[in-house]
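With one protein chain withheld, the remaining protein chains of the complex are depicted in position.
Take a look at chain A:
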Amino acid sequence: MLAPGGLLLVLVVGVPLVVAGQISLLDLDQYTFRQWLDAPFVGLDNYVEAVRDSALPHAIWVSAAYAFLVTLITLPVGLAAALAAHDRFAGRGLVRSVLLIPYVLPAFVVGTVWRIILQPDGVADSAVGRLGLDAGLWLNGPRSFWALVIVQAWTAWPLLYLLALAGLQTVDPEVHEAAAIDGAGWWVKLRRLIFPYLRGPIALGLVITFLHSVNNFTLPFVLFGVPSPRDVEVLPVLTYVESFQNFQFGLSAAMAVFSLAVVAVPIVAYLRAVRLT
């Protein structure tokens, strides 16, 4: 019974992973491309180059920092939206659908629209100017980092909302009744009774949001283009540039292996947490 799924997994995940691992040990570039896996073997040279001579360490730092901030922002926003959309009220179905819009829009569309909003003399600048603040650059320079955080958080929070909402539906109605009889206030009720139900779905939501953010290529690529401004030089874009603009496939594969390590950290933490509970 497991055979078809297992075979698919080997083909779709296993083979590319092994090949990526092998390419990362080869001097595969535009000159040796035709030799493919027979390109000169260079051992760990690509890894050394990635760490020592490329922007990889900086990119890991930028990616992890921005993904962490995005995850942090989406938690209260998603949770508040879920609590608001949980209770029965007129038009709840519509509100629930509208809240999902940022999540279902293709990243390319989100990037293009926000690029227009954030460009010099754009909507964002005039809004900031009206508040009496200095209008400046959003798509390059230090503020570009915050632009990336804001836009990614804008598109990512509905996932948390969705999972929290699903969690809320699992709360036994008797729990609500018991709390009402005992005269528990809303905060106590939320903290002591509801949150325990949500811990699982929220932990999953946080891990997925972090991973999505770390792996998001389209949004930073469309928002900032290449070469990336240094403040938003994230891992996927760096890896892409090494492969498809610089043709350093070996080096780029080594970078991809490093990103695998970055995304493995929250996955392992999550799996451990799940096992513990």
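Here, a residue touches a chain if its C-beta (ideal position, glycine included) is under 8 Å from a C-beta of that chain, and two chains touch if they have at least 3 such contacts; residues count from 1.
Keep in mind that, in the parts below, contacts and distances are computed from a predicted model.
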**Report entry** Chain not present in the shown complex, as UniProt names it (candidates "3-oxoacyl-ACP synthase", "Adenosinetriphosphatase", "YeiH family protein" or "Sugar ABC transporter substrate-binding protein")
**Finding:** "Sugar ABC transporter substrate-binding protein"
Query raised in the report: Which residue from A:Trp146, A:Phe217 or A:Phe247 sits in contact with the chain not drawn here?
Result: A:Phe247
Report task. Check the options A:Pro76, A:Gly129, A:Pro142 or A:Pro196 and report the residue that touches the missing chain. Result -> A:Pro142
Query - Sole contact to the chain not displayed, among A:Trp36, A:Trp61 or A:Phe195 - result: A:Trp36
Query - Absent-chain interface as seen on chain A, which is shown - result: 11, 15, 18-19, 22, 29-34, 36-37, 53, 119-122, 136-137, 139-142, 225-230, 241, 244-247
